[in-house]
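Every protein chain except one is present and positioned as in the full complex.
On to chain A.
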Amino acid sequence: MNLFYLIAFLSVFFSLLVIFSKNPVYSVLYLIITFFTFTIHYVLLNAQFLAIVNFIVYMGAIMVLFLFVLMLLNLNKDSEPLKSNIVKIAGVVAGMCLLVTLAGSVKALNVSDPLVLKNPDIGLVQNLGKVLFKDFLLPFEVSSILLLAAMVGAVLLAKKDPKKV
């Protein structure tokens, strides 16, 4: 339990640093550390597969691409676009709305009932695979079609001349 509080503190600390650091490359590096703490959370929950997939996909692939783009842009204070006050106010209002929604949904949760899993090994690869391919086959396949559609869309957008497809 102490380990959980330490990791939770680190998660919150590094995610705050993501927001407060001025340099976007630093933000991405802090975000990588935040994702790493999430991986530790998954390991603590005995969800090994989710942990390692989070590790590979978020830390290993998506963040590399983020870093790649930011390094290419090489943003600094001089080239940062000036934001008008209206945009800032809109951002604050949107953030507050999100906060209220999140707080409301957290409050609606039944926190008095501690979560005890019927099967603590559900996060292991074998069990997770069986659940995904037996009980939740349709949602699983639908989400794969969604990802495929996103991929096709990205390829179409990246094509130089869409008429020649």
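Just so it is clear, a contact is a pair of C-beta atoms (placed from the backbone, for glycine too) under 8 Å apart; a residue touches a chain by one contact, two chains touch by 3 or more; residues count from 1.
Following the convention adopted for this analysis, contacts and distances are computed from a predicted model.
*Asks:* Looking at UniProt, which of "Osmoprotectant transport system ATP-binding protein", "ABC transporter permease", "Arsenical pump-driving ATPase" or "NADH-quinone oxidoreductase subunit H" names the chain that isn't shown?
*Replies:* "NADH-quinone oxidoreductase subunit H"
*Asks:* Which of these, A:4, A:20, A:68 or A:136, touches the one chain of the complex that we don't see?
*Replies:* Per the contact definition at the top, the residue touching the missing chain is A:68.
*Asks:* Would you write out the residues of chain A that touch the absent chain, in ascending order?
*Replies:* Interface with the chain not displayed, on the chain A side: 25, 29, 32, 48-49, 51-53, 55-56, 59-61, 64-65, 67-68, 71-72, 74, 124-126.
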